[in-house]
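One protein chain is absent from this view; the other protein chains keep their places.
Coming up: chain A.
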Amino acid sequence: MNNASPFHNISPSDDLVTVTFDGIEYILPDGANLAASLLEAGLRYFRNTPVSGAPRGPFCMMGACYDCLVEIDGETRQACMTEVTSGLKIERAHRDKGLEND
């Protein structure tokens, strides 16, 4: 999907929906795991830490590490425990803490 993606999908889905991540549109497979789909789309940097603002992304993919936290409709959620649905508005959690406020 994205050349920068560090992942290759061996069985891509063609049932796609649109979501936004920090205002940018991404086309992701409907009903798929959100963290996996964002990784496949080339995103790895999901949030900033509340302490130092360091960048973080998915680490355990099983709901244990909380490093894939994103903000969806004002609520902080684990991307690896969330399914892709059409129209999701996703933001980096603790984005204001980011080292480089892009």
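Methods note: a residue touches a chain if its C-beta (ideal position, glycine included) is under 8 Å from a C-beta of that chain, and two chains touch if they have at least 3 such contacts; residues count from 1.
The definition used in the following text is that contacts and distances are computed from a predicted model.
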{"item": "Candidate names \"Glycine cleavage system H protein\", \"Branched-chain amino acid ABC transporter permease\", \"FAD-dependent oxidoreductase\" or \"SpoIIE family protein phosphatase\"; UniProt protein name, chain not shown", "value": "\"FAD-dependent oxidoreductase\""}
{"item": "Where the unshown chain meets chain A, residue by residue", "value": "5-12, 32-33, 36-37, 39-40, 44-46, 49, 51-52, 54-67, 69, 75, 81, 83, 99-100"}
